[in-house]
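Excluded from the complex is one protein chain; the other protein chains are retained at their positions.
Should a chain be cited, it is by its letter among A, B, C and D, assigned in written order, with residues numbered from 1 in that chain.
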Amino acid sequence: MESVGSIILYVVVAVSIVVFSVLAVTTRKILRAATYLLFTLFATAVVYFMLDFEFLGAVQIAVYAGGIVVLFVFAILLTSHPGDNSSRLTSKRRLLGLVGALAMLVVTGWTLLSRCALYASKPAMENPDMKQIGQTLMGTGDGQYLLPFEAISVLLLACIIGGVVVARKR
Amino acid sequence: MFENILIYFVVIPLLMLAGLGLCRNIRQIRAVAVVGSLALIGLSVWLLVDYLALRAAGETAPMLYTGSWMWFRPLNIHLAVGVDGISIAMLLLSSVIVFAGSFASWKIPQPKEFFLWLILLSTGVFGFFISIDMFTMFMFYEVALIPMYLLIGVWGSGNKNYSAMKLTLMLMGGSAFLMLGLIGIYYHSAPAGEQLTWNLLEIVDNASIPHGWQSFLFPMTFVGFGVLGAMFPFHTWSPDGHASAPTAVSMLHAGVLMKLGGYGCFRVAIYTMPQAAHELAWIFLILTGISVVYGAFCACVKTDLKYINAYSSVSHCGLVLFAILMLNETAMTGAIMQMLSHGLMTALFFALIGMIYGRTHTREITQMGGMMQIMPYLSVCYVIAGMASLGLPGLSGFVAEMTIFVGSFQAGMQDYLAGAGSLRLVFTIIACCSIVITAVYILRVVGKLLFGRVYDEHHLKLTDAEWWERLSTVTLIVCVAGIGCFPNFFNNLINFTFTPEIFSVLGIK
Amino acid sequence: MFCCGLYGFLTRRNMIAMLVSLELMLNAVDMNFVIFNRFLFPGAMEGMMFTLFAIGIAAAETALAIAIIINIFRSVHNIDVRELNQMKF
Amino acid sequence: MSVTIPILILAIPLFMFIFLGLCGKKMSHLLAGTLGTLGMGTVLVLAYYTAFNYFFSGQACFINEAGERLQHVIFNTTWLQFTDSLVIKLGFLLDPISAMMLVVITTISFMVHLYSLGYMRDHHGVFEKGFQRFYAFLSLFSFSMLGLVVATNIFQMYIFWELVGASSYLLIGFYYTKPSAVSASKKAFIVTRFADLGFLIGILTLSYYTGTFNFTDLTSVPVEGLADTFRVDLSTPETVLAGISSGAAPIFMGASVLTWALVLIFVGGMGKSAMLPLHIWLPDAMEGPTPVSALIHAATMVVAGVYLVARLFPLYLMENSALVIVTVVGAITAFYAAVVACTQVDIKRVLAFSTISQIAFMMVSLGVARPEYHEGLGYMASMFHLFTHAMFKALLFLGAGALIHAIGSNDYTEMHGLRKYMPITHWTFLIGCLAIAGIIPFSGFFSKDEILSAAGNYSVWVYIWMSLVAFMTAFYMFRLYYLIFWWKEHTVREGHHAPHDQPWTMSVPLIILAAITCVAGFIPFGNLVSWNGEPYDFMAHFDWSIATVSLIVAVAAILLATVMYRKENKLPAKMKNAMPALWRWAFHRFYWDELYMFITHKIIFGCVCRPLAWFDRHIIDGTMDSFAIVTNKASNAIKPLQSGQVQMYVWLYLIGALLLGGITILCLI
Partner (left out) sequence: MKQEIGLLVIFLLVFLYDTFMPKNSLKALPVVTTLLMVVFTALGFGICYGGNTSAVAAFGGMYETSAVVTAIKNILNIGVIIVLIQSIRWANGELMIMRRGEFYELLLVTLFGMYLMISARHFLLFVIGLECASLPLAAMVAFDKNRYESHEAAVKYILTAVFSSAIFMMGLSFVYACAGSLYFDKIYNALYGEHTAMLVLALAFVISGVGFKLSLVPFHLWTADVYQGAPTSVTSYLSVISKGATAFAFLVILAQVFGSIYSQVWEWMLYALIILTITVGNLFAIRQRNMKRFLAFSSISQAGYIMLGIIAYNTMGVAAMMYYILVYIFSNLAAFGVIGAIENATGKISMDDYRGLYKTNPRLSFAMMLAMFSLAGIPPFAGFFSKFFIFTAAVGQGSVAIYVLVLIALINTIVSLYYYLLVVKAMFISDDECTIARFRSAFSERLGMWIAVAGIIFLGLLSPVYDYLLDLTADSSLLAYFIR
């Protein structure tokens, strides 16, 4: 096992992820939900750092926290009327949601726990450096990702076009 | 491919379809229909003569004029054709009825579309009878079914939407079972490791369908075809469908299409799966025996002419399947004769009903009476049709029924004496009873409709048959009387198929 | 976290809140990949790379979804998902 | 013998039917009638020639050295081949009874043809509507009947059997606008059809065992041989089982198959010959024109049943029980019909019941015939009676037709005292009545006497019973005679001219038939017809004691009738009031018709057909429809799934995915 400090850090981060995500979906103010989401994303980034994926953590912060949450905030400002709180949920719908979520939790949790070996230890791994990541992204060999990289660029372009078309006034 | 004469049974209707497409007025349409159907009659008569000549010259192959052209290579599907006496008889029947049907619908509204569908239907029928490949057979079978929907739906009368839908769906339901059965046969059509085939002759030669599979596939195919043969309890499309259909369609449907059922039951179900046929025949014997009597009883109390006739068809077609299941040479010959006979006389019936309905605008026998005074020609024809139906010697019905009864009785007695149960015997006697019930309902109709006093004063103004109507009915009557007077000709034509060799193939003594 | 997102998606009326929930779900998936990669298959980077791309995809999705939501807001001035039931049965 | 004449005998009427049927409308009534009559006349000549040739030419094919008459098949062409041995052939069989029947049929038919020329027109000479059709049907009937009697095999007989039924149907329903005629024709056809069902099954059974339809094979195969095939030794269970397992003759419901076959065939005969339970059609059949009644329902078609039994007589001889049944049915019918005939008012009905009764006589006669008694006297007697009865009953019917033609009614209450107005009719009718009553020297005396002596030989009880019937026969015939021609003076109704004798076309047949009736008794029938072809001396079997007794019986009956009916008096009414119940039952023909109506309408139609039709429409069809309804219902039931709520969609999606995984996991683990 690792140091106690990292365990404590892990517990804190894990608890904060869960708490913030619960808050994000239960709060009635939409803007607060976005904020809690931001916290969750940050906490996730911390997890990535802990697991030695610095690059990923950085991307997480940059794209999610920097891009997506900002988008959300703009959208919320554009669409919500001042003081527009969502009303209380009907219990039936909440029940349905709970059933669905819990069922998912049980099934996935159970299947994950059925492979306990997972949590035994954290194997040693060398921290992938930027050069390596770059080569992986740009290579064409086995385990290298040039094609997805290009493809996702097309996807992003298409989404931009689509977004523009849809959001355009006429 | 085109050197085979049989192909022209499909080509001519297709040419007729093309010709119809070019037609501009009703005269041309009629001309196309008449010329085409005459050509078909000519073709089938020529085929008949040639066939008999070949047989006389000592041809002993089960099918003549066989031809086979690869169609879908991967599945070994061929366009395979071939005929024996039975198919030729059916082809003759179909062409005659198409001819009569064209005249019966001389004045139909929207003639172009009507004949389009009618001829498409007959394409299916002819294609079915010449095919010996199960796939093409099934394809033509379905081609023949679907035009019915539109023909009834558009040109029908009464509760036509309901009837058309019911007819189509029930028949398609039958063909659903049929399709599974055929595919199943295909997968067992050859010994392991050899090329599977759809060709009926090859399947019969291979005789490789395992016994267990036969008892599954036989009911599938038999029920599939049996639905079209109006087997109890799948017959209920028939009364409604016939009642709503326009004249020519009723003629063609009762006259030819219902024969597809009987023919298919024999050609596919029994021919390829003799053991199962032998073992499971009793179930279907009970069902068809019930149809024979049941249809007749129901016809006794109906008041709509077409319903009466439809139930009578249930009864008569039940007799066809019944006889086929006897697995006895004579009975099977009788079944084919009955198909011919029922086809012709029921077509005649429906033609007459259509003509009467076209004048009186009612088919309720309670609303009519004394037609003999108003339209003597039609009434006399009706009496002749009725007499044929109740089995008067000299007309076709008698010949067919007697052949069936003699054959079934022999089969029944053989079973009984061999200690194999008296089911066949008992049901033969029950089926014989139908001749009395038939007399009851036929005479009831004749008495109420044609004889007696004129029911409705307005009917006195009505006119008798026009020339095209006369032509249509005379054609059929001549055929009915022809079979009735010279049955042995047809008997010999058909009989060749039921040679002892076939029965040894069927595994029956 | 995935289940939280699920819950939110199933219950929230506000479409943007639903999107937020979806983001939570996607994020959970990402974490899954990373953790599996780290703990089970430390030799390769496939999980990480997948996460990398998934983040991109999520961004694209969000952008497009927000555009559509804004669009419908313009049309009906409402983003309550339960009002979207013109078409049914 | 060449085939031309036999073929012509059959072909001329057939041609006439087709010709008149198709072209009749285009030609004048008279021409059509004359053509028909001439055609029939030709057939008459040819048939006489053929019969004469058969009986008297002495050719080797007709008679052998021992003087036995042989069955001779003139031609026999295959019509329909069922199996190698079961073949329907159409042919021409000459033997004593078919030759005799040829004579009977052509004679009566020709008379009727001639007679109808006068009968089928009104007093102003206007022909009835459908006159040509009438002649066409008559020709059809003649054709079918001739075909029936010359049948070489049982199936040919069945074919023509059906055809005579159909032509009878057409002729009874000749006045098709009259509902009673229509229903009578329907009844006749259906009842006989029902009987034919028995006939058919009988044929099938018989032919299965014998492997042939041919009469020659069926009857002239050595009787012993056939008996071996059929009979199973019933002495021990072992022999029964052995018999069954060897396929020889299973016992079916307690009787041997041969018995069943013969009884069933006899059922066919019962239907055609109007024996008791199946007799109801014949009185109603009188709705047809009277010449038709004379031809079909008195002389020819109704005796087909007798003819059938006579045809298969050697087979019947093998099964005593079948013959007993024939006797019993005949005896009961004879008595029943005689009782009913005493009470009817419609003259044609009286004659109809009289016909039933007389045919029953013939049946009894066949039933009691045994080779051991007077070399099968009953057989000969039956045929003889058939012959004489045909003549005098046709005479009576034609006479009745003349009366009806003159009066315009079937009811004797409208006649009375006609003897002065219609002398020819009167005298010929009287001859007929005397003949049927059995007064010497008229033909009926001889034939009836033979029957009675045959019965006496067989059983004294049958003899007494039949004598009683003979008594009643004489009584009701003279009751009829007196009520028509005597009783009281005729009152001519307002607006009608006085009844008078008929034109020559009608009188000539009456006179000819009366003449035949007078002399036919002296034909040496025994020389001509016997069960096995051996001629025997007719007079040798003539029993004067029985003849005297029967003569006394007849005279007594006539006297009784004279007392009661010669002059108008109260005696009949008193008799009626003395036995009201009996009279009412007899008058209503013992309610047989009502019973049949009840069975057909209430039971068959009401309890079988209608429920079946209902069952079909509602249960069977309902089941088929319910598939559609259930599908629609199901479609409605799952409608809420597509709620339009995207969150519901997603929820269902999720649950679906989880269930898919979850269930599979549970199944695997």
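Here is the rule we go by: a contact is a pair of C-beta atoms (placed from the backbone, for glycine too) under 8 Å apart; a residue touches a chain by one contact, two chains touch by 3 or more.
As the structure is a prediction and not an experimental result, all values here were calculated from the model.
The chain not shown here makes contact, within the complete complex, with A, B, C, D.
Listed residues D:Ser2, D:Ser545 or D:Ser635: the one in touch with the omitted chain is D:Ser635. By the touch criterion stated above, the residues of chain D touching the omitted chain are 628, 631-632, 634-636, 638-639, 641-642, 644, 646, 648-650, 652-658, 660-662, 664-665, 667-669.
On the side of chain A, touch with the chain left out of the figure occurs at residues 107-108, 110-112, 114-115, 118, 139-148, 151-152, 154-155, 157-159, 161-166, 168, 170.
For chain C, the residues in touch with the chain missing from this view are 2, 5, 9, 15, 18-19, 22, 25-26, 28-29, 32-33, 36-37, 40-41, 44, 46-47, 49-50, 53-54, 57, 60-61, 64-65, 67-69, 71-72, 75-76, 81, 84, 86-89.
Please note the rule applied: only the chains that are shown with their structure count from here on.
Spacing of chain B relative to chain D, judged by their CA centroids, is 36 angstrom.
Centroids built from CA atoms put chain C at 64 Å from chain B. Along chain A, residues 93, 96-97, 100, 104 each make contact with two or more other chains.
The residues of chain C that reach two or more other chains are 6, 10-11, listed in rising order.
Residues of chain B that touch chain D in their complex: 166, 169-170, 232-237, 240, 294, 297-298, 300-302, 329-330, 333, 370, 372-373, 387, 390-394, 398-399, 402-403, 405-407, 409-410, 413, 416-417, 429, 432-433, 435-436, 439-440, 443-444, 447, 450-453, 487-488, 491-492, 495. Within the complex formed with chain C, the chain A residues making contact are 17-18, 21-22, 24-26, 30, 33-34, 37, 40-41, 44, 47-48, 51-53, 56, 59-60, 63-64, 67-68, 71-72, 74-76, 78-80, 86-87, 89, 93-94, 96-98, 100-102, 104-105, 108, 118-119, 121-125, 128, 132-133, 136-137, 143, 145, 148, 152, 155-156, 159-160, 162-164, 166-167, 169.
On the side of chain A, the complex with chain D involves touching residues 93, 96-97, 100, 103-104, 107.
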